[in-house]
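Beneath this line is the structure, given in structure tokens, with notes to follow.
Yeah, one chain of the complex is gone here, protein chain that is, but the others are all in their spots.
Should a chain be cited, it is by its letter among A and B, assigned in written order, with residues numbered from 1 in that chain.
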Amino acid sequence: MSGVSGTPRVRAVRASAARTSCTAVGFRSPPVYLDWGRCSRRVVPTAPHTATRGSVIALPRARALLATFAAAGLLLSGCAANEPGVDADYDGPSGRFNASGSSAQEAAQAAWISGYQEAYPGVTINYSPVGSGAGRANFVEGWTVYAGSDAALDEDEGPLVSCADGATALNLPVYISPIAVIFNVEGVDDLRLDPDTMAAVFNGTIGTWNDPAIAALNPEAALPDAPITVVHRSDDSGTTENFTEYLHDTAPDVWTEEPSDTYAYRFAGADGNQGNSGVVEGVRNGRNTIGYADASRAGGLSSAQILVEGEWVSFSDEAAAAAVAASPFAERADEHDLVIELDRTGPAGSYPLVLVSYMVVCSEYRDAGDAAFLTDYASWVASEEGQARSAESAGSAPLAEATAERVREAVRSIGADG
Amino acid sequence: MSATTNGSTDAALRGRRLGDAVFAGMSRWAGALILIVLAAVAIFLIAQALPALIQGTDEGESFLAYVLPLAFGTVWAAALALAMAIPVAIGIALFISHYAPRRLAAGLGYIIDLLAAVPSVVFGLWGIQVLAPATVPLADWLTANAGWIPLFAGPASGTGRTMLTVAIVLAVMILPIMTAMCREVFLQTPRLNEEAALALGATQWEMITMSVLPYGRPGIVSAAMLGLGRALGETMAVAMVLSPATVISFALVTTQNPATIASNIALNFPEAHGLGVNTLIATGLVLFVITLAVNALARWYVNRRTVG
Partner (left out) sequence: MSAITRANPLTAGRLPRWANLAVFAAAAVVFGVGLGLTAAAERAEFPVPAFVITTVLGYLVLLVVLSRVVEGPRRAKDRLMRNLVVAAFLLALTPLISLIVTVVGRGAARFDITFFTESMRNVTGEGGGVLHAVVGTLEITAAATLISVPIGLLTAIYLVEYGRGWLARAITFFVDVMTGIPSIVAGLFAFSLFLLLFGPGSRMGLSGAVALSILMIPVVVRSSEEMLKLVPRDLREASYALGVPKWRTILKVVIPTAIAGISTGVMLAIARVIGETAPLLITAGFTQSMNYDLTDGDMMSLPVFVYNSYISQGVDAQAYIDRAWAGALTLILIVMLLNLLARLVAKIFAPKLGR
């Protein structure tokens, strides 16, 4: 394999420097001479009580090596400076809880978890951003105490192992993020796209920037005569699902494909990148590009205004939360199962191009400890401080007070079986 | 000399046989364990893949239609990477073994081995941030001036996430392994053959073509197969850099590139559930079979050469 010296070469024995003292690394065995001419001491098979016994491998530098390893070991075995551990008189909740799910929520979950762990250092919550599908599957199988999911858990996704018998899953909307339509065209700072034009751009029907449809909506913009590169997600994602749902609801004649988490259209100008950051990078580093991404990650790129009931709206936290607050809850078996049916045509002044992500919990837990932790944590998540925290660290839009109150009410209804 | 004259000899013999038996058994079982593990992996793959092989994907299309573009993309990307890497690897190996000054040669070898130290995630990051934007002007030039060749058909991608970029990244990744193996092989060339060629008045290049390259051909093929195996299975770098589509296309610089099997699994596994998981594992089985075929081919070629 690479790096290994080939056939051992015959080397002339160096007469000079061989008089260094050797450290015997003893094998308790009949001695075998392995160093030919290097050591100044020769080991001779003698009676058992002789101090020097065993074969000798010349290691003049062994002590130095050993010292380095010991130092490195000490350095690494130390605890993290930011994890002081739990005081002796700590009497709050403790334990480790696992959760998994949507990667869109990851930053927000990190914010909520860190807030909760700061208050209760005895608790460790591990949220694995493995994706909504895997998150829901993990929750159904009982491996996690809650799931983060961009789509609601359907009643027919299997029997819930960690929930009590007869319990159902509750979907609690906890994360709202507007989806920004970002673009990077030299010389163009503002762009307005109505649903039909947007759908046509994103499915390849409109191929150049100075197309009459775009120009009609943006008379002052200096649109170049260049092909449009549409940057979309190459991995399955809830952002794609929400974006395609918006396009399908508002422009069904142009965007004919059903909404799904895989981007459906493939054409010469469509470029698939991995992850939100991939799409943002693709738009930023490319030329004459347009794409869709979580608004919190849009980092400095210009975004388009969308047409909502005759008005041009830019994305903002308040507008996004207003769109969610104006949408009705779906009809579900449990009155606390708060699945939102987003009205993508939205009330005027709201920004209905949003992603709503849920925290999927049991209505009743088998284990009392799980229930206690969950109710405490979920009420923190839905509280004003919790939402402010995620807005600050993850860029989400805080829940409108009405929605948050319904969520908190649902959390209060969670119990434990026995 | 009877064994009973010295009781310790008897015991020593028994101990020896026991030690031999135990040690031989341990090593045999270690080998068998590898076979068992591999059999377990194969059984696991087949068991998980079977539902997908029978029913097709969860969107209703047949499994063959799903996996064909992926298999094509895998082989195409690996072949491109190999085509780029083989001449460069042979060149570097020749440089280190025959052209560079003696004292420099070892150091140079180590510098190339540094490339082997870089994990694939880092290659992915480098590919996205540095290489992809850098290939955009090249892609523009190619589609503008050589667009009539199907390989360079336009329109060029504006972001650089193309098969060309991926092939370059894969080539850079497999270069150190291939170079190291070729270097070892070239260094093993019998000096007598080399010196005989030089004594007959050959130039250095003629000496190389006459004695070094023919002697090293099986080694070069082994190195190529090693590199091909690595390129076929590369996951993270391709997943991060490529802009995938379900097409069978030879165009190198457009946005519609065939995905590879490993990167497809990495991208879609998180959101997959039910039949989707089975489909992905079935594609993993197909990749396993492709790699097996490549290895068998390489082994057959090398053995044919050395025996004959």
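The working rule: a contact is a pair of C-beta atoms (placed from the backbone, for glycine too) under 8 Å apart; a residue touches a chain by one contact, two chains touch by 3 or more.
If you're wondering where the values come from, they're calculated on a predicted model, not measured in any experiment.
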Touching partners, among the displayed chains, of the absent chain: A, B
Omitted-chain contact residue, chosen from B:Thr57, B:Thr143, B:Thr189 or B:Thr235: B:Thr235
Candidates B:Ala32, B:Ile54, B:Ala83 or B:Leu200 - the one touching the absent chain: B:Ala32
Options B:Ala11, B:Ala83 or B:Leu292, residue touching the unrepresented chain: B:Leu292
Identified contact with the non-displayed chain, of B:Ala11, B:Ala40, B:Ala146 or B:Ile248: B:Ala40
Among B:Ala52, B:Leu70, B:Leu94 or B:Leu252, residue touching the chain not depicted: B:Leu94
Absent chain, residues of chain A that touch it: 1-5, 7-13, 27, 29-30, 32, 34-38, 55, 57, 59, 61, 76, 78-83, 96, 98, 103, 106-107, 110-111, 113-114, 117-118, 124, 126-129, 141-143, 161, 274-278, 296-297, 299, 392-395
Interface residues of chain B (partner: the chain not displayed): 16, 19-20, 22-24, 26-35, 37-38, 40-41, 44-45, 48, 87-88, 90-92, 94-96, 99, 108, 110-126, 129-131, 137-138, 168, 172, 175, 179, 203-206, 208, 226, 229, 232-233, 235-236, 261-262, 265-266, 269, 281, 284, 287-288, 291-292, 294-296, 299
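The criterion applied here is as follows: only the chains that are shown with their structure count from here on.
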Whole-Å gap between the CA centroids of chain A and chain B: 31
Residues of chain B that touch chain A when the two form their complex: 113, 116, 128-129, 132-133, 136, 155, 157-161, 176-177, 179-181, 184, 187-188, 239-240, 242-247, 254-256, 267-273, 276
Contact set on chain A toward chain B in their complex: 1-4, 6-7, 103, 130-134, 136-137, 227, 229, 231, 234-237, 261, 266-274, 278, 281-282, 285-289
